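Worksheet: the structure to be examined is printed underneath.
A protein chain is absent from this complex, but the other protein chains hold their places.
Labels run A, B and C following the written order; every chain starts at residue 1.
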Amino acid sequence: MAAKTLNINGKQVSADEGATILEAAIEAGIKIPTLCHLDGVYDAGACRLCLVEVTGVNKLLSACTTRIAEGMEVHTDTEQLRKYRRMTLELLFAERNHTCSACVSNGHCELQALAWQNGMDHVRYDYCFPRWSVDASHPRYGLDHNRCILCTRCVRVCWHIEGAGTKNVAGRGAKSFIIDDLAQPWGDSETCTSCGKCVIACPTGALFTRGSTVAEMERDPSKLAFIVNARERKQWVV
Amino acid sequence: MGRLRIATVWLGGCSGCHMSFLDLDEFLIDLAGKVDLVYSPLIDVKEYPENVDVCLIEGAVCNRDNLEMLLDVRERTKVLVSFGDCAVTGNVPAIRNQLGARSSENVLQTAYIDNAQANQRLPSKDGIIPTLLERVRPIHEVVAVEAYMPGCPPSAQRIRALLECVLEGRPPKLEGEMLRFG
Amino acid sequence: MVIEDLVEIAEKERAGGKKTIIRCCMAASCMSSRSEAVKAGLEKAVKDAGLSDQVEVRGVGCMRLCCQGPLVGVEPGNILYQKVEPEDAASLVASTQGAPTDVERGDPEQPFFKKQLSIVLSNSGVVDPERIESYIGADGYKALHSVLFEMTPKELIDHIIASGLRGRGGAGYPTGLKWATVAKTPSAQKYVVCNGDEGDPGAFMDRSVLESDPHSVLEGMAIAGYAVGANQGFIYVRAEYPLAIKRLQIAIRQARQIGLIGSGIFESPFHFTVDIRIGAGAYVCGEETALMASIEGKRGTPRPRPPFPAESGLWNSPTLINNVETFANIAPIVRKGADWYASIGTAKSKGTKVFALAGKIENTGLIEVPMGTTLRQIVEEMGGGAPGGASIKAVQTGGPSGGCIPANELDTPVDYESLTRLGSIMGSGGMIVMDESTRMPEVARYFMEFCMDESCGKCIPCRAGTAQMHHLLDRIVKRQGTARDLATLEELCDMVARTSLCGLGQNAPNPVRSTLRYFRNEYLALLAPGSNGQLAREEQTANSH
Partner (left out) sequence: MRAEGLDHQVYCRSRPVNTETTTPWDKTAVAALTPLQASDKRYKILEAHIKKYQGRQDALIEVLHKAQELFGFLEDSLLLFVGSRLKLPPSRVYGVATFYHYFKLKPQGAHTCVVCLGTACYVRGSDRVLAAIEQSAGIKSGETTEDKQLSLMTARCIGACSIAPAVVYDGVIHPKQDPESALAQLKGWLPHGN
């Protein structure tokens, strides 16, 4: 595959043709914040945290979905982008009920980490305090809609790695929520294989292993990319 | 320049932030040498004084007393610091906001009737509990705030970092992981 | 079907014409005022009077002055009757034989009609939308034949580029360039999609075109299919437009029956089929990537572009998406020439534009005017101004993605660039007039509520940002907002516009921004007392209960 050369934050970078800006940046050791991106599944371009400026392009582009081009000039850390990222995070914190201090993922949460990494010391918007339920019907896992940020990582993992198609998004707009089958209690799902990949994929405390209490929920999403790579590159030989 | 006049205030919170303040240990002694603690639940002063330089406010604004106090504090203080997650986000006290527009009524019902093992009745005598606000609010939703110190509770290290800014005459500001909620 | 057959149908249609034709509007607005009964009454009256061999009663598409419906036109004589009741039928039919009638007459010479220039609507109100012969009689499908036999796809695309036609869906991207991109992208399978998901509240141009002249859209799509190398078309229509769907179904069936759609059109090697896809109530599906997801039977959520649909669209194949009005322009451009089309309009915006006039205005209905006509000509001369002599305060264009243009800018010519400069957009063509009784912050809140409800929920700025902006607007309208809230609102407007995934979010702040730009005082007057961005102490304690 041919390599392309581009410039990220003033640094000359080369990456494979067909790579995304995000992949090229990671390879060059440049960090771009992401939230809905998950190694191993296709990108949604939904969280807008990885937006970057590309010279000559009027719109901001999501680094996870935009392919590199020869001579591209990318800026990932301008004052404007930092401001938008912080606002995006504030909007997320205000949208549902992310009470970090009482969350299973406290200390291991991608959202919580992004907040401090992007200098969010408080939320300027009124908290919405919607009422969402917790689904604890599954024998091993739980789903707390209060912590859900609708990144759809669990949905994509369920469809594209496990292949079960149990999870999906239902509804629309701020009223969207994650469902299992026909929005029945997770424990009643006939299609769920209880593989737990969705739980591993979750960036916040929305999906958790039952029995975990505050700050106990740790996970390693790189396992998911490992499975996909092993499968695609046929690394397992029986 | 005279000594800095510092205060701490405890609104709707668990006092954990103040406990963490006490974890400053020997730095408290340094501090005592440089500032006057003019108001605090840790000392015996009844009235919030005028001309306070810096005030750390713990807790969310949950009831009428909190609100009145906060408005007084704001009027008499130069630099207001939201001290801990309850002050910054509403945190646990604000969970009752999910009960909706009549959350104050609903929360009493839940606490004193639904979940009570015995003596199920609402506190009725005036003044036993302050009038609850319909919505618990973080400090900055009510008054302007100069600095934020998240954490539940903020570690002594964070408190010290912020106070050092104050002592050195810089605008108080935390950075990096010091800003982590929870 | 060969060209001789087409000519024969056309000649037969024209020769079969009776001495007198009574046109009765059968578009949705007039039908809601019982025009079906009027038509039935007219048919019966013709029969009763023994005039069946002399008088034809023809159900036609939109006759435009919808507020005066049901409308009936009589030829010869260019007579217009308005607010016709079924009971008027006998008298009206007798009048064609010279008898006097007291049915209310409309003035076909009034500026509302006289200032119009019809290209897209030239068949509207004239041909019977449920009979393909009627369309063929008006030169229908001739353009399709001529491109198939007289032009290469490249020549055709150059022709469209030369005409200067730009997309009528709102953004105004040059149609010919879009076609060229799809044509150039190599792929065994390509698609042509007609966007009939006219979701902007206040816009009903596409509905009228589909109801009044569905074949013009089909012909335009087939021509586009030939140009880009696609053999499958989809028309995506809103479920809210049942009459348009019905007429399209009839049109497709009829065109298929006589071989104008399907395989080997005009016995050429060109195949083209068209299927209808019916929307199900989601405004965001007007966005092209969401529309494609919906055609694929999925949740109508947009995806990031690039890749653009022209490279990777429906089922990842190159896909041409144009809106209804754009396709309806194609056959006339082919028939009459690119130069003719380019001679109409302004330097950068060619041709005509159809607008739906509604709101606080005397004459509501459909108008088609050359690009460059001023807003004043449209709302004051043609529209007759606000009812009861009230003064016009603003004109809203572009729906929830557009803005409010204040009365002092009414002399602006209507073209893509001018409207954008005023902070609004051309949009699909809804034009809603607001008089002095309209309160602009409430209008902004209305549109924000719309966007909040219609946000698909995929990206955070749109999903959560519109909710916060609506909350802030609501607070301001209720006189509880502070100067700080207003600043927060403006900051969010910028952020949501810049970071949202698709056009819905990117344009959602437009109504707020344009009303803030022209009517800021109305917002300031609503702000609650206080200082330093905070509510005053009295307000705080008063609000605490």
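Before moving on, here are some points about what is shown:
The working rule: contacts are C-beta pairs under 8 Å (C-beta built on N, C-alpha and C of every residue); 3 or more make two chains touch, one makes a residue touch a chain.
These figures come from a predicted structure and were not determined experimentally.
For the options C:164, C:220, C:370 or C:430, the residue in contact with the chain missing from this view is C:430. Screening A:23, A:39 or A:126 for touch with the missing chain picks out A:126.
Within the set C:106, C:137 or C:199, the residue that contacts the chain not displayed is C:199.
In the complete complex, the hidden chain is touched by one of C:16, C:77 or C:281, namely C:281.
Take chain A: the residues that touch the chain left off the picture are 126-133, 135, 145, 164-172, 174-175, 177, 179-185, 188, 190-191. Within chain C, the residues in touch with the undisplayed chain are 28-29, 31-33, 66-67, 69, 198-204, 207, 239-242, 277-283, 294-301, 356-360, 364-366, 396, 399, 430, 432, 434, 438, 443, 446-447, 450, 453-454, 456, 467, 470-471, 474-475, 480, 543.
Everything below uses one rule, namely that only the chains that are shown with their structure count from here on.
Shown here, the protein chains touch in all possible pairs. Chain pair with the larger contact count among A-B and B-C is A-B, by C-beta pairs in contact.
Rounded to whole angstrom units, the spacing between the C-alpha centres of chain A and chain C is 39. In chain C, no residue touches two or more other chains.
Each of residues 124, 126 in chain A touches at least two other chains. The touching residues of chain C, counted against chain A in their complex, run 282, 299, 303-304, 306, 452-461, 463-468, 471, 488, 491-492, 495, 498-501. The touching residues of chain A, when paired with chain C in their complex, are 44-48, 51, 60-62, 65-67, 83-84, 87-88, 91-92, 94-95, 124-126, 128, 149-150, 169, 171-176.
Touching chain B in their complex are the following residues of chain A: 93, 97, 99-103, 106-107, 109, 112-113, 115-117, 119-124, 126-127, 129-131, 215.
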